[in-house]
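All protein chains but one are shown in place.
Our next item is subunit A:
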Amino acid sequence: MRAFTYEKAASPAEAATAAARNAEAKFVAGGTNLLDLMKLQIETPTHLIDVNGLGLDTIEATPEGGLRIGAMVRNTALAADARVRRDYAVLSRALLAGASGQLRNRATTAGNLLQRTRCPYFYDTAQPCNKRQPGSGCSALGGFSRQLGVVGTSDSCIATHPSDMAVAMRVLDATVETVKPDASTRSIPLAGLHRLPGSTPHLETALEPGELITAVTLPKPAGGRHIYRKVRDRASYAFALISVAAVIQRDGRGKVALGGVAPKPWRVEAAEAELPRGAKAAAKAMFAGARPTDENAFKLPLVERTLAAVLAEARG
């Protein structure tokens, strides 16, 4: 860990301004990911801006009938919220499938969206990694890739986004609200928040320097059956090999997003038209252009089978 300076921000806009002043600054919220990465010297900010005191920790109804979730709402609180459990159950289920009780007590909504990959080569500073050290190469390609991405990846990076929560938010058509250093605000559809790696895997989001997430909004409830199915080697406290977040209506139409397969929550809206025809066609469409490795090719049939089970559950 490098030595760093620390400040407590007074307001979201001031936090953004402070961050823009120093290219090596980082926001710290729950710290469940950032502090680990700092100890391993994967993240080396010279300045931390603590956003824990900014409020941003309430869940409110929006005029459109949806919910506005403050950036600092802890995962535990979000999962337990009665409105979320009733109207957005896929989100509660995804949250509770992730991490551990202790981590969820600390981890925040915005921090969860911005957590970094768990690719083991990203975590070992002696190994080349284009995400950690641009231009150094990707060790995972041709290496131990069983956990890694099969679609949306590139020759530079096959890392996945590890979040469960984000997958559910993606299927719920969530939008991210931000504030910029100049105090202006904007909304980014979650679909547009995370970038695909291309040749610049170190650039992970559409956020501009200093831009701070202040909330995530959910549109008004869409009804349907809400299912989150996380598949993993052990029964708890493990990242997904794959996960399926689904909201399925009575007539078989629905929305599906996948976790554990791509550098971002993976949703292909065009594929959803296939859902009434079953999992095979939908999975095939979602995996158009997929480039699995020998070690992770199992994720394709695994998604298809899991999606079939999810659709059966939704019917049942």
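Methods note: a residue touches a chain if its C-beta (ideal position, glycine included) is under 8 Å from a C-beta of that chain, and two chains touch if they have at least 3 such contacts; residues count from 1.
By definition in this document, contacts and distances are computed from a predicted model.
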Absent chain [UniProt protein name; select from "Glutaconate CoA-transferase subunit A", "Probable cysteine desulfurase", "Xanthine dehydrogenase" or "TRAP transporter small permease protein"]: "Xanthine dehydrogenase"
Options A:M1, A:A23, A:A183 or A:A288, residue touching the unrepresented chain: A:M1
Full-complex contact with the absent chain, from A:F27, A:Y88 or A:Y121: A:Y121
Absent-chain contact - pick from A:H47, A:R83, A:R106 or A:R146: A:R146
Of A:A10, A:A23 or A:L40, the one touching the omitted chain in the full complex: A:L40
Residue touching the undisplayed chain, where the options are A:P134, A:P209, A:G223 or A:P301: A:P301
Residues belonging to subunit A that touch the chain removed from view: 1-3, 39-41, 118, 120-121, 123-124, 126-127, 139, 142-144, 146, 229, 231-239, 241, 278-279, 298, 301-302, 305-306, 308-309, 312
